[in-house]
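Here the structure is laid out as structure tokens; the discussion comes afterwards.
One protein chain omitted, others in place.
After this line comes chain A, so read on.
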């Protein structure tokens, strides 16, 4: 099975994490047994060697510390402050969990989360995350390609888009109670079918080697690294293949400010702020933030620019 190659920091740049490494060491010792017993290759992918490919990535780029990744979140279902999701998600129960896959597919199915993991396994993906608010992180996700799930479901002819729906549980998600001015629930997102099938597009079930914490979108979320973070819908309950462009939450909230595509683009400013550079979370000091220029498609232009050939990225922002 071919391992999808994508630009990532050199393996030597990965911050050592005791848990992360102990898990990898465990898998490493188990790998021989796994191969010998003829288990699915997907199981061994988690321990795939980190390719030396660092094309397009500054050598100094390191994963954002785990505490920052899990304590600086936009997840309005739990509250509007960055610290709210970690603080107010204690009552959320990500298990048991089902994901309904339906619409224009040959095999509509309600998947149990464990069945999804068993079927599609998981692999490590170290991705840059660029928030529309002009800050960024580098996050080691574990998950599987959305394309694999869609291929298994059998996309029918005429399908053009994939719609995603998140969870509505006001009793467990304080941000869904009241919140006069907040978003409409459930949070919904969408991708064009070719974007959804792209090998970079990930359904993540883990981060930093552990199951996703509630604040990061437990138990399963979308990660589309060349788009602004809000496209990465969290706590997914439904994936619907469709022939119409689906509504997306932030676009409904403010259509002039958040487009359907939301591709990272330093040349197309948000109407209320510049997107030309970004603050690097987890670096810098109290007296000087760390900033760097933002790159087209968040540095993944080589992989995804062809999807948008001939499109006016200013119009379809």
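Basically, contacts are C-beta pairs under 8 Å (C-beta built on N, C-alpha and C of every residue); 3 or more make two chains touch, one makes a residue touch a chain; residues count from 1.
Note that contacts and distances are computed from a predicted model.
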Missing subunit (named according to UniProt) among the choices "Protein-methionine-sulfoxide reductase heme-binding subunit MsrQ", "Iron complex transport system permease protein", "Deoxyribose-phosphate aldolase" or "Paraquat-inducible protein A": "Protein-methionine-sulfoxide reductase heme-binding subunit MsrQ"
Touch criterion as defined above, residue of A:129, A:163 or A:183 at the omitted chain: A:183
Full-complex contact with the absent chain, from A:197, A:253 or A:268: A:253
Residues from chain A at the interface with the omitted partner, ascending: 67-68, 71-72, 76, 80, 82-83, 133, 135, 180-183, 253-254, 257, 269, 272-274, 276-277, 279, 281-282, 284, 286-289, 291
